[in-house]
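Here's the structure, in structure tokens; my notes come after.
One protein chain omitted, others in place.
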Amino acid sequence: MPELSLQQSLNLALQHTCEDDDRVLIFGQDVGTLGGVFRVTDGLRDKFGEHRVFDTPLAESAIMGMAVGLAMHGWRPVPEIQFDGFSYPAIDQIVNQVARMHYRSRGVLNMPITLRLPSFGGIRAPEHHGESLEALFAHVPGLKVVSPSTPSQGYHLLRQAIADPDPVIFMEPKSRYWQRESFDPTEPVAPIPPGTSRVVREGRHATLIAWGAMVARCEQVAELAAEDGVELEVVDLRWLKPIDVDGLAASVAKTRRAVVVHEAPLTAGLGAEVSALVTERCFGDLRAPVQRVTGFDVPYPSGELEDEYLPSIDRILIAVQTALEYRRG
Amino acid sequence: MPELSLQQSLNLALQHTCEDDDRVLIFGQDVGTLGGVFRVTDGLRDKFGEHRVFDTPLAESAIMGMAVGLAMHGWRPVPEIQFDGFSYPAIDQIVNQVARMHYRSRGVLNMPITLRLPSFGGIRAPEHHGESLEALFAHVPGLKVVSPSTPSQGYHLLRQAIADPDPVIFMEPKSRYWQRESFDPTEPVAPIPPGTSRVVREGRHATLIAWGAMVARCEQVAELAAEDGVELEVVDLRWLKPIDVDGLAASVAKTRRAVVVHEAPLTAGLGAEVSALVTERCFGDLRAPVQRVTGFDVPYPSGELEDEYLPSIDRILIAVQTALEYRRG
Amino acid sequence: MDVADLKALHRLMLVARRLDEEAIALQRQGVLPAYAPAKGQEAAQVGSAAALDLSRDFAFPGYRDLGAAVAMGVDLVSYLATHLNIWHGGLYDPQASRLAPFNAVVGGPVTHAVGWAMGAKLDETGGAAISYFGDGSSSQGDVHEAMNFAGVYRLPVVFFCQNNGWAISVPTDQQVAGGSVAARAAGYGFEGHRVDGNDVSAVFEATRAALDRARDGGGPTVIEAMTYRMGPHSTSDDPGRYRTLEDEQAWTERDPLAAAAKQLPADEVAASEEHVANVVREVREGLLALQAPPAEELFSFVYREPTKALLEQQRAWKESLDA
Partner (left out) sequence: MDVADLKALHRLMLVARRLDEEAIALQRQGVLPAYAPAKGQEAAQVGSAAALDLSRDFAFPGYRDLGAAVAMGVDLVSYLATHLNIWHGGLYDPQASRLAPFNAVVGGPVTHAVGWAMGAKLDETGGAAISYFGDGSSSQGDVHEAMNFAGVYRLPVVFFCQNNGWAISVPTDQQVAGGSVAARAAGYGFEGHRVDGNDVSAVFEATRAALDRARDGGGPTVIEAMTYRMGPHSTSDDPGRYRTLEDEQAWTERDPLAAAAKQLPADEVAASEEHVANVVREVREGLLALQAPPAEELFSFVYREPTKALLEQQRAWKESLDA
């Protein structure tokens, strides 16, 4: 069984998808000759030709606008925007066009666009290279949003996203690109449809809910907590829109406590949605308010301050403790 | 005492601000000669000259980028973007530049920019003219966000926003532009600093939390509920970033039930943040989960479907009833 | 149409004009909530759209392109349904009509034409795209990005700018630095031409030439059709606030419809008027008969299949109706 990094598994998913579906087009800044700044598209141009895998000029809005036009002509575009923070110039196209063209045309024009977006922080990169935009995307009707936490999840979710008939924002946790896992991507698996989450570790005292790179961090926390006899369930939310509210409710009905963890700033982050949903569904079960451990309400900082910004193991543990010790009124 | 519409009171606020501070500049599409498509800047160019009140070419990103440069030169820009949905092309400038320049420069460069944004729905307008972007803006560190619900609030909040040293997104509820109120804008009032809310109507059975045009709707609901002996407290949240969590907590500690109402789609809307904050602060007091009555997770629809989309009196009343009748597990 | 057939072009322009008048009347009668008049721009719209080969080309309109819809044979009741507040994009089938949905974002759809043109090139269909936008829209970053992409890939696309002198209240000289949108083309290494946008044959010829060049791999073209918005920006606009009657008067003398009619025998024009009156009556009746969409449609078309969350919201909404 091959050992693959997330970067390799995504590369393989793109390769296999291109082999299976000759309407798939891959494009973006530096995705062709260079194979992407993270090498996720490495070798694809040579395999599939420069008509199917190509570089674009440096303009994110046109990249997404071009995807709309290509989709209208029956292609299945898989554009890349090079870094999270540079999707802002394309937000108008994403919100006002990509997400609405199917609706606007009353279902006539399909938009099977998968936007690959290297996302989140943790790699001590320059400004605008560590942003978390999931709350923005999840708020937009017509979009689906997904983020893988492991190489095998990456492989299968990317294939699922590209196969999806609707636009999907595929948020790749760049701090996990080089993380490795042994799995056989050719082995058939059940589909991972939008709106399904994944219990990564079972537990009964509280549920940790996370996505992207924070899943691994929560697993570490669960490991540490287990040493003290605290059994934490870890849920990889994975699909950030639609959210698997049934899955979350099932876990919290059991554990009666939940902590949601993300990198984005606290205020109006997706943690608020998770908190509201879980509370709406599990109010009677909950023994404590859902805790949020998130980035702070500050711009994503420079590398030296990054570890202070990101949810730390200690901050998550404190939140777990708060939830466990909570007494009503 | 003059009777003023919201449109007039905002116009007056701009006029008085320009008189008091000759560094204030007003610009945007059609704000000069025409006086704005909603006439909010009517007459200002004639009063203050075309150097201080001027039309721009049709490009939202440059309007906000120009505001950044003007602020760096010591001006106090008050740009307008013509409609909510057309702020998306400017989001990159707003998030990556306006909101960060003070931070990036370690406090050297002030960004006292007030973006006036005719917002929200309810006027049967074309596509992109009925959007609610508060959740997006509230998520961005460095921005403040405010929305007035009445003419007098409009006057004072706009003056407060322009006087604020930080960038403020000023969301004008366009369906309320023609609503009138008798008040004397020259009468001195206490400042309305960021992070303060306003109890519009007192009550003890549940708290309705709203902003913009939904405040008036909630007041109607409270009126109706009172006929059945249900006393609803109505809070005009007003500052959407920062949020007055203490004010909300004080109200909910009393009423023990809360319903948040907004026009934006449900998922990852600002109602989720309000719900999470209130639950975090008032978990022991709450007798029911915070209810959310919002727009649906669909694109803002065409006029014929608008009334079905917006939170109706019935939907709010049902949520109140749900909260009142809620029995834990 | 193979060559500029003035009689046919005139008749299409007449449909656009009379329908525009009818729409304004319907707005005054409270049938249409609002409308964006196209009066004065019929030659630009009809002349360019008539040059398309509907078996393989595709057009990307804005919100003021009734004449293009007329020339393309789009179902006009379905087209005008957007102004009836029935559906933002219109009710016509964009794929069958070869006309993208009504689009109110100024600048945004221009990049779609470029993407579509690339799709056509990759599929080797010989199809070309035409993108409609205004002088005001030319200021948008998206228009630049679109032109640059089209130039880099040499795509079969025509950038058709209707320079009607105004973007709401802002005149072209305060909008377009340098004064000419066509002149921008040189900076992207492709052709740009100004045409008299009120001369329907000239517009037809210029567009046909650009489409042919596009098909032959000659790359994109900017056509700047110089015209005038004779009416208000929309039915809620008051042009008296920003332009003079003399200004308007000067352009009345250059009315594109009158210019075309002058070149035709009077009896042909009269026959066309008669024909068009029938068309307009039918459209009017169609509009008056058009039903508002069932309220359930609020939840339709967001995704190919509705999500569980949406179904749940729909259920709650239905319940609230019974309350």
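A, B and C are the chain letters, set down in written order, and residue numbers restart from 1 in every chain.
Here, a residue touches a chain if its C-beta (ideal position, glycine included) is under 8 Å from a C-beta of that chain, and two chains touch if they have at least 3 such contacts.
This is a predicted model, so every value here is computed, not measured.
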Chains shown that the absent chain touches, full complex: A, B, C
Option from C:Lys39, C:Arg64, C:Lys121 or C:His144 whose C-beta touches the chain left out: C:His144
Sole residue of C:Gly73, C:Gly189 or C:Gly240 that reaches the chain not shown, by the stated touch rule: C:Gly189
Where the missing chain touches chain A, by residue: 29-30, 32-35, 37, 55, 57-59, 61-62, 85-86, 89, 124-129, 266-267, 296-299, 301-305, 308-309, 312, 314-315, 317-318
Footprint left on chain B by the chain that the document does not show: 25, 51, 56-57, 59, 61-62, 64-75, 77, 92-93, 96-97, 101-110, 141-142, 144, 165-166, 194-195, 242-243, 245-246
In chain C, positions touching the absent partner: 139-145, 147-152, 174-180, 183-190
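Here, only the chains that are shown with their structure count from here on.
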Per Cα centroids, the chain farthest from chain A: C
Whole-Å gap between the CA centroids of chain A and chain B: 30
Between chain C and chain B, distance of the C-alpha-averaged centres to the nearest whole Å: 35
Chain A-chain C separation of Cα centroids, rounded to whole Å: 39
For chain C, residues contacting two or more additional chains: 87-89, 105, 108, 141-142, 302, 307, 309
Residues of chain B engaged with two or more neighbouring chains: 61, 85, 89, 127-128, 267, 296-299
